[in-house]
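Of the protein chains in this complex, all but one are displayed in their positions.
Entry: chain A
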Amino acid sequence: MNSDHQLRRVTRRHLFQRCSIGVAAIALAALEDACRVSAADDLKLRHPLEPKLPHFAPKAKNVIYLFMAGGPSQLETFQYKPKLAEWNGRPIPENYVAGKRFAFMDSSHGLNLLGSKHSFKQYGESGAWVSDLLPHTAGIVDDIAIVATCKTDLFNHAPAKLLMNTGSGQFGRPSMGSWITYGLGSECHNLPGFVVLQSGPRGPRGGAVLWGSGILPTTYQGVPLRSQGDPIVNLSTPPSIGEVQQQMLVNALRELNEKRLADTGDEEISTRINAYEMAYQMQTSAPDLMDIRGESRATLDLYGIKDPAEASFARNCLLARRLVERGVRFVQLYDTNWDHHGGTTENLEQHLPEKCRDIDQPCAALIRDLKQRGLLEETIVIWGGEFGRTPMGEVRESTGRNHHIDAFTMWFAGGGFKAGQVYGETDEFGFGAVDRPVHVRDLHATLLHLLGLDHQRLAVRSQGLDFRLTGVNPAAVVKDLLA
């Protein structure tokens, strides 16, 4: 049936053109036309974020990563160091710092230790120490695993953030969220698989590369959901276009693209047809997601949200829960301005407590909310910055601390993490690990493991090398962190 139609299309001019490639080619091409089946018959629509099987049975499905951009001080929050207070104002013993390099070394920050002014108490069955800056977090210590000995390689913000997100301080590598959506796809078909939410006075240092897809297709890059205007760039139908017109556009495109698919047999067209369907659905589903007026007062109070329309870290935490509820694979929250060097706008006296107030209740609420909805078991929650702060102080009219990469604190909850423990131990000043250091690479390996992915096997070939989130240096799953 089709063949006749095709043959009729072989006009004299077509034949003439074909002659230039010889009789043999005409013969085969005509044979091809005669045998041709319509590509639409076996039309398989492919979804770009189709869920994929992990390497082995996973503990967790989704991830929420609460990124405290700038590097929160572990010594004011989770690391109780009485010796540090005792030595306040005295130089750190030489053996700690010999051969070490620090950021801002050319300025006059000195090597004098700075004790914390905050009071610490032990909480929960685990007896974890938490300072008075994080009273709500203190209430969930049995639901989280606090890692005291996190270690990174780079001490400037942008490179360190890259390392935490991509496993490398160099640009151009895929971020963790990209690797995970690449490895697992997403179970949500009307929202992106990897979503980024931001709070704080400005964007994080490093910008879009932190959620970039590097050598992976941009299908897997993080999509920032914005708190003002369209949540996704170009999400709204243009103002002059009616709903019916938009629907007609999508329908006409499908019809014409399907015809082209039948004519060419190019599977990219089926992907594009699907992309338009998903985009059209997103136009409804993304605003629905962002509209939290339907949440109960109790839920809003739990997170500390006063005005549901106001952008805040608290609102982003609630949105994160709504995203994983909808099957979104990886949600990353950036909260900026955690870089407390001292000085008039970034000190430990005023600004760190303010930041802690912004995030403390929402973080705890997120854990509680996920738990009561049965989502915590399948959702990993991560809290931390790109590095920590030095035990030595930067003392001006107010105080602060410099960047420190040898021992900083992060916490992990849900999704197969063994909660109610403090992992690793630092020395009496909190300068370095004395027991069980955990490198960023090990954290990455552990995270992937809980998602059912082998960090050695999740690799992509580029320039003759197998690129991995954990790179080429040895990395190990931290077994004691697993439930």
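One rule holds in what follows: a residue touches a chain if its C-beta (ideal position, glycine included) is under 8 Å from a C-beta of that chain, and two chains touch if they have at least 3 such contacts; residues count from 1.
By definition in this document, contacts and distances are computed from a predicted model.
As stated in its UniProt record, the chain not included in the shown complex is "Planctomycete cytochrome C", which appears among "Carbon monoxide dehydrogenase large chain", "ABC transporter permease", "Planctomycete cytochrome C" or "NADH:ubiquinone oxidoreductase subunit L". The chain that is not drawn here is touched, among residues A:Glu86, A:Asp263, A:Asp288 or A:Asp435, by A:Asp263.
Residue A:Leu465 is the one among A:Leu53, A:Leu465 or A:Ala483 that touches the chain not shown.
Contact with the undisplayed chain is limited, among A:Val97, A:Leu111, A:Leu249 or A:Ile292, to A:Leu249. Across the entire complex, the residue among A:Lys81, A:Arg205 or A:His351 in touch with the chain not shown is A:Arg205.
In the full complex, chain A touches the omitted chain through residues 7, 13-14, 16-18, 20-32, 34-37, 39, 48, 101, 103-105, 107, 156-158, 170-172, 192, 198, 202-209, 212, 217-219, 223-224, 226, 228-230, 232-238, 240-241, 245-246, 248-249, 252-253, 255-257, 259-260, 263-266, 268-269, 271-273, 275-276, 278-280, 282-283, 403, 456-457, 463-465.
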